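So, subunit A:
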Amino acid sequence: MSTVTFDKVTFGYDNKQIFSDFSFVFNLDCVNVVMGDSGVGKSTLLRLSMGLNKPSQGQIYCPECSVVFQESRLVEQLTVFDNIDIVLHRAYPDKKQRTKIIVNALQKADILQYAKRYPQQLSGGQRRRAALLRAFLYPSQVMLLDEPFRGLDNAIKQSLAKDFLMWYGDTPKTVIFVTHDVEVAMTVGDYIYKLQDNPANMRLLCDLSTVDKQNRDLYSPYFNKLRQQLNNVCEM
Partner candidate 1 sequence: MKKILVVTFSLLILCSVLLFGGCANTNTDKTYSLVVPDGAPAMAVASLLADNVVNGTKVVTTITTGQDAQSKVLSGQADLAILPTNLAANLYNKGSGYKLVTVNVYGLLYLVASQDMSLADLQGKVVASIGKSNTPEYVFKKILSDNNIPYADGDVAQSGVVTIRYYTSAAEILPLLLSGEIECALIGEPAVSKALSANTSLRIVADLQQLWGNSSHGAEGYPQAGLVVSQKLLDENSAFVDSLVQRLMGNNQYMLDNADKLGKLFEEGGSQELSSVAFDKTLIQRCNLNTVTAKDAYNGLVQYFETLYNFNAASVGNKMPDNSFYYGL
Partner candidate 2 sequence: MNKKQILITLIYPIVALVLFVTIWTLCALAYSKPLILPYFWEVLAELWKLLSQGSFYLALLATTARTLLGFLLATIIAWVLAQFAADNVHVRKVLNPIVTVLRSLPTMSVILLALIWFRSGILPVFVAFLVAFPLLYSSFVLRLTQDNADILEMCAVFKVPCRVRMFKLYPSILLSTLMRITDSILPLTLKVIVAGEVLANTVNSVGVNMQNARLNVETANLLAWTVACVVLCFVLQALVALVRYILRRTNVCPQ
C-alpha cells in the first residue's frame, strides 16, 4: 500500500490530547492538502507519519517517505550538491549515476550554478527549492510537506508552488501537504482538508481532483468563490 493510513491512533503530549481514536486514509497518488488552526496537530500528524513520534495507541501505515520541513533543513556545512547527495547514497550507490541525476535536476530547477555553493549563500527561496528538489529526488511513494513555503513572500511562494507542480508532474506520489496559505492550497491541491477540533478529526473542504493542476486559473469565478469559502473556514 503506498498511501498513508491512520488506524485508531491516540496521541498526546503531557498537557494535551491531540488525537484520540483517529482513523484516516489519505488519497492515493494525490496531493492531500491539510489546513487548520495553529496547534491543532498538523505538524504532529506529519511527525507521526514520519515515525518521529509513536502513537500511544493505534497504528500508522506509512511507506518510505520524503519530507520537506518548515525550515529548509539544509546542512550549512555542505554544498547544495552534497546536501542532495547524502540523501541519495542509499538509493543510488553508484556515484556517477547519482551525480548525473542531481546535476540534471539542478539544471531543471535552474539552480545548477549554486551546486558548489553553501546554503548560506543562497536566498530563502533558492534554499527551499533545493530542499524541495531533495525530497523529490529521494525515491519514495509518499511525500510529506510541512508548511514548506512559510515566511516567504507571495511571489516566491507561487513560483515554488509551480516548481512543485512541475516535479510532481514527473513523479506522482501520495502527498500530504500542510499549509496555511489558501493560494498555495488551491494551486497544488487535489483534496483540501481541514484538521479541526480537539481531539482532532479531518473534514473535507473541497475536492479538486478533477481539475487539471497544471492549468488552473486561480481568478476564475469558481476559484474566487472557493477562495472566499476557504478564507472563511480557515480564519488566519
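The rule is simple: contacts are C-beta pairs under 8 Å (C-beta built on N, C-alpha and C of every residue); 3 or more make two chains touch, one makes a residue touch a chain; residues count from 1.
Selection rule, in plain terms: all candidates are chains of the complex that A comes from, given by their letters.
Note that this is a predicted model, so its numbers are computed, not measured.
Enquirer: Which candidate touches subunit A in this complex: 1 or 2?
Expert: Candidate touching subunit A in this assembly: 2.
Enquirer: Which stretch or stretches of subunit A touch candidate 2 in the complex?
Expert: Result: residues 50-52, 65-67, 69, 71, 73, 75-79, 82, 86-87, 89-90, 116, 118, 120-121, 134, 138 of subunit A touch candidate 2.
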